[in-house]
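Of the protein chains in this complex, all but one are displayed in their positions.
Let's look at chain A:
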């Protein structure tokens, strides 16, 4: 975690901006026209939600160097906060609900970040584990949080903003895409601001950062709050736009690990790493199992297929990390640079 990772400042600005605009144009223009319900509902919406969670965790782990295993708990806090806000304040518009849910998650995150003032590395990871278990326990124990639903699973409200319904497959996708795009933009502004530089300074050398005047304690808590804010909103998307139910079991430790792997495989300390990692962890298994099913036919035992797919995915993860320990983002950069050099030979 302590190794200095290259910040993506060195990349040529203009190519990056053009690439992002092109991606956005595709995501808003082409995909909604061509996509099927399955693509929106089963691939893109969960991809966007988990990419956003990865983005949030990356602020904390990638930029500020603070390891957390409590991401799923913050997702749960966001999702349950949004559920309760929409249930108890029926007049509240959905964007305000989501914003407030994010703030609730940020508050919980700041409290959960208190041990970070004393702990580092794996010791901090263990203390964030406590958050993971505490939130699951509280959701199970306090019936009020799930509106005293006997089974603890509650239905998410419909997606509507200012009379506009986003309740069909395409609407859910566009809704998630907009939330993710806005938050990614804000995160991008953040990592280029003095605060963002402070985060990196703490990651790279805490004592040095303190000497040059970075307020370490405040910045660490801020990192937890900002990260949890984004992860909390990712939880809202996961529950409201994707699953359409909110249940504590879906926000377990496995989910926290999944988000951590997204960040590590995608690339620590890069924003696009979260998206690449989510593509790898969320979308690739689905593609693999579809390909497997197409190759072997419907009659093939689905359990065996699942196992084969896991082995392939595991091998791919090992291969990627050996080839590029800094993750898919670095791999992509190298490939891009290579391609650019071919197109524009150095004069």
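The working rule: a contact is a pair of C-beta atoms (placed from the backbone, for glycine too) under 8 Å apart; a residue touches a chain by one contact, two chains touch by 3 or more; residues count from 1.
Operating definition for what follows: contacts and distances are computed from a predicted model.
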Identity of the absent chain, which is to be given by its UniProt protein name, from "Branched-chain amino acid transport system substrate-binding protein", "Cytochrome bc1 complex cytochrome c subunit", "Aldehyde dehydrogenase family protein" or "SNF2-like protein": "Branched-chain amino acid transport system substrate-binding protein"
Option from A:55, A:100, A:183 or A:328 whose C-beta touches the chain left out: A:328
Among A:119, A:138, A:161 or A:283, residue touching the chain not depicted: A:283
Contact partner of the left-out chain, one of A:43, A:76, A:214 or A:262: A:43
On chain A, residues whose C-beta touches the chain left out of the figure: 26, 31, 34-39, 41-43, 46, 87, 140, 146, 149-153, 155, 242-245, 247-250, 275-276, 279-280, 283-284, 286-287, 289-291, 294, 298, 301-303, 305-307, 328, 332
